[in-house]
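In this view, the complex is presented without one of its protein chains, the others remaining in place.
Labels A, B and C are assigned to the chains in the order they are written; within every chain, residues are numbered from 1.
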Amino acid sequence: MINLSNRYTDLAIEAHEIFMNSSEAKQQAKEGKTPPGVVIENAGDEDVKITRVHITSRTGEASIGKPMGNYITLEVPELKDNNEDVNKKTIDAMAKELRDILKLKEGSTTLVIGLGNWNVTPDALGPKVVSNLMVTRHLLQYVPEHVDEGVSPVCAISPGVLGITGIETGEIVKGVVDRLKPDALIAIDALAARSMERVSTTIQIADTGIAPGGGVGNKRMELSEKTLGMPVVAIGVPTVVDAATLTNDAMDLVIDSLMNESPKDSGFYNTLKDIDRDQKYELIKEALNPFVGHLIVTPKEIDDIISRVSKVVANGLNMALHQGITLGDVGRYIN
Amino acid sequence: MINLSNRYTDLAIEAHEIFMNSSEAKQQAKEGKTPPGVVIENAGDEDVKITRVHITSRTGEASIGKPMGNYITLEVPELKDNNEDVNKKTIDAMAKELRDILKLKEGSTTLVIGLGNWNVTPDALGPKVVSNLMVTRHLLQYVPEHVDEGVSPVCAISPGVLGITGIETGEIVKGVVDRLKPDALIAIDALAARSMERVSTTIQIADTGIAPGGGVGNKRMELSEKTLGMPVVAIGVPTVVDAATLTNDAMDLVIDSLMNESPKDSGFYNTLKDIDRDQKYELIKEALNPFVGHLIVTPKEIDDIISRVSKVVANGLNMALHQGITLGDVGRYIN
Amino acid sequence: MINLSNRYTDLAIEAHEIFMNSSEAKQQAKEGKTPPGVVIENAGDEDVKITRVHITSRTGEASIGKPMGNYITLEVPELKDNNEDVNKKTIDAMAKELRDILKLKEGSTTLVIGLGNWNVTPDALGPKVVSNLMVTRHLLQYVPEHVDEGVSPVCAISPGVLGITGIETGEIVKGVVDRLKPDALIAIDALAARSMERVSTTIQIADTGIAPGGGVGNKRMELSEKTLGMPVVAIGVPTVVDAATLTNDAMDLVIDSLMNESPKDSGFYNTLKDIDRDQKYELIKEALNPFVGHLIVTPKEIDDIISRVSKVVANGLNMALHQGITLGDVGRYIN
Partner (left out) sequence: MINLSNRYTDLAIEAHEIFMNSSEAKQQAKEGKTPPGVVIENAGDEDVKITRVHITSRTGEASIGKPMGNYITLEVPELKDNNEDVNKKTIDAMAKELRDILKLKEGSTTLVIGLGNWNVTPDALGPKVVSNLMVTRHLLQYVPEHVDEGVSPVCAISPGVLGITGIETGEIVKGVVDRLKPDALIAIDALAARSMERVSTTIQIADTGIAPGGGVGNKRMELSEKTLGMPVVAIGVPTVVDAATLTNDAMDLVIDSLMNESPKDSGFYNTLKDIDRDQKYELIKEALNPFVGHLIVTPKEIDDIISRVSKVVANGLNMALHQGITLGDVGRYIN
């Protein structure tokens, strides 16, 4: 479910960047301190850059504006180009990170939830990932003799969104979880990023639970390890930037660029420095009115991109959950 | 979920026809008796012929091979032709029959389930009906001021099939029902008919509950008024005939036709009379092997037909459930 | 084919507005003159506002930046809301304007071209309109006895785009036109607007020919009454605004708003007044780099909107081309 609230980002890595640009963090940096409650780890390479943001305390939570937990980001600039080698590296890296964060015992049952609206192209990522998953729980139950060694029970649903079902998505998921009692829950969702460069090139894996839905002002139901007593991992890929954020950021870049060209003591420079950036954001929102919150910015080729990225994410899941399987085996299990 | 078992029909009206052709029923007829435990009512007109089969006792159940309850059939030969006038008559008739069988109080919440596999064209009827439904429960909850007078809370899900989700469909439905506690449950499903003439021209409404799924030999979960304590109505439209049934029926017609042409005392006539029709059916199944049970016969234009019939069935539901609404209002509520 | 060039608009009505805001036009207005070579007519009502821009001379052509000819715009703010009454008014108005501009004799053959890429949601308008058209040429040729009175021969193709076919779209259209020799050519296409308010609410009908394709820097093939010797009418609906245009316009509004709040003689006011708006646009394009030209802004619900608007435009065409037909008859002709 794409959240288009103001200046919002679903990505912990972006939230961290925003914090590191704040005067508070800059002050800390000057004093040689790192922000308390936030640990950053880097891994991967140029093709697949891995950043692990661990928020370890309430202070870290307050700084970054995201709940305590672990957020792993895979940045893959070529993810939208359908390069087979890069896809394979991404799938391998994603499978490894996912296994590390899930720590499932062999034979555990995983329920995968494809969040989002299949009728809205950039929101359809979750359902599309689910349609490329190796769903095996029923095979292990009814025809175990036809299932390869090393295949674990995976089941999956795409519950739709409130506007389609009339039911809070969290209610549907909770109903199914209560009956099925899986060992782990994984939710896939399309996200909103601040930066256009992250759209369709970034995969975030987080173990902080999910709160599907939102929208009409309803209180959302949190599904997390705390409330469910099982690992709850959210996997997201940004597919849009909201129009007000893009406009605002572009405007900041323009103002910065104009300031750089002006002598530092000119009236012009000072004027620009004085522009109240919060006020500006409000003005942009008004200018985009009555569409604000509904307007999205997206690459023109978003239909194709979603379908490619969904396959990569699905295969990352397939390789993580079925440890005896190679990519070549997947085809025989996909309907 | 299309059931392709031998000689099976999902339609009570066809099961009744088969029974009426049995020697038992013919004997009863000779004696001027009607079969006990079965009451037939006819209504409607040439465009929309309505037959109500009421199975009222265990004896009736045994004769017809369908559980006790009420089965209403709308036969609309022009249903697949997209004739606007006939569509409207069908919608009105269906809405009336459905209201009579549901007997809901105003303001009751209905949960509609679109059964079947959206990836298999003739099995996609249920999900397609759901996508044309006026889903309103969330609107009445969050923005009642934007909802017309006479709109009742309706919610809907298409839970998929076992092969897609790895979960018994009944488990998903039960999980959602347990959390939501609606006042009535309506399930829409594609059916298999015996007769090609009934494909895409017949709507069956039954109050005997549903047992979604089947397939790999699993015991199916019954969802009925008895098990759930609320009205459970199944609405079905036949979209296929299984290939073995069609072949068998065609062969019977050929044999009958050959017999009619032969002198009644000829060896040829007697030979044909002696063909064991059960053995013949087994032979046909072998001949169609290894495909039997998976081969379907369907009109070439099934994709279009499903999409038209789905709209009619959805509007029948819309008119039945939202009594203050006309067909012209529906558009504003469909996403 | 959505054109996302700088500050571009496909709508003559927007090009006219831009011109009327130019210093040249303001000067003319002061002198009580109207711009030469441009005639504006208004019609319609609040639901469906009709504006006819007639560019009648080279001078008008130069002012507006659009070729000489007639451009009719239907502005229907509720077009995206699926209001049945407004839809019907739009269809009637569109049919009337189209008939007036086409001036076809009875029995004339029309070839309708659905331009655009069916894989890119906001570019799929043309192909979607074609799929809702009453295509009748073959019926009149082979089974005229099954065709209603007042149905004219209509045929239609969706030729795809260069990236899908590897062929200039104009070449495909020209090849078909040369063999078929229809009496009129109508092309349907998704457009880019400057203003988000016009997206999915505006229908433009123009008789100035089409030049399908564009893109990779190729010279486009003009198809017009001049080159083909038959009426060539283009029907377009804006479905996107390009991101740079939106950002630029939003920024202008912000600057205007800041200026309004500043005292007219303050340094701040003067600084803002001095911002070079052309330079600003270049800076925005850089800021959106490397995506510029590919980023689109679109309502989140664009998939649904396109499918609704396509039906209205198709029915406008159906009512214009088949004069003996009512909306209730269309269903029987659509596959």
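Annotations for the structure displayed:
FYI, a contact is a pair of C-beta atoms (placed from the backbone, for glycine too) under 8 Å apart; a residue touches a chain by one contact, two chains touch by 3 or more.
All values reported here derive from a predicted model rather than from experimental measurement.
Contact with the undisplayed chain is limited, among B:V38, B:V120, B:V135 or B:V330, to B:V120. Within the complete assembly, B:M251 is the residue of B:I18, B:V86, B:M251 or B:L327 that touches the hidden chain. Residue-wise, the contact with the chain that is not shown comes from C:L180, picked out of C:A29, C:A62 or C:L180. The chain omitted from view is touched by exactly one of C:G126, C:G160 or C:P299, namely C:G160.
Seen from subunit C, the chain kept out of the figure touches residues 119, 131, 135-139, 141-143, 153-160, 162-168, 171-172, 174-180, 216-218, 335. Although one chain is not shown, part of subunit A still touches it, namely residues 81-85, 87, 301, 304, 328-329, 331-332, 334-335. Where subunit B meets the missing chain, the touching residues are 2, 4, 119-123, 196, 243, 246-247, 249-251, 253-254, 257-258, 267-268, 271-272, 274-275, 280, 283-284, 286-288, 291, 294-304.
Just so we're on the same page, only the chains that are shown with their structure count from here on.
Separation between the centroids of subunit A and subunit B, computed from CA atoms only, is 42 Å. Subunit A and subunit C have CA centres that are 37 Å apart.
Shared interface positions of subunit B, defined as residues touching 2 or more other chains, are 335.
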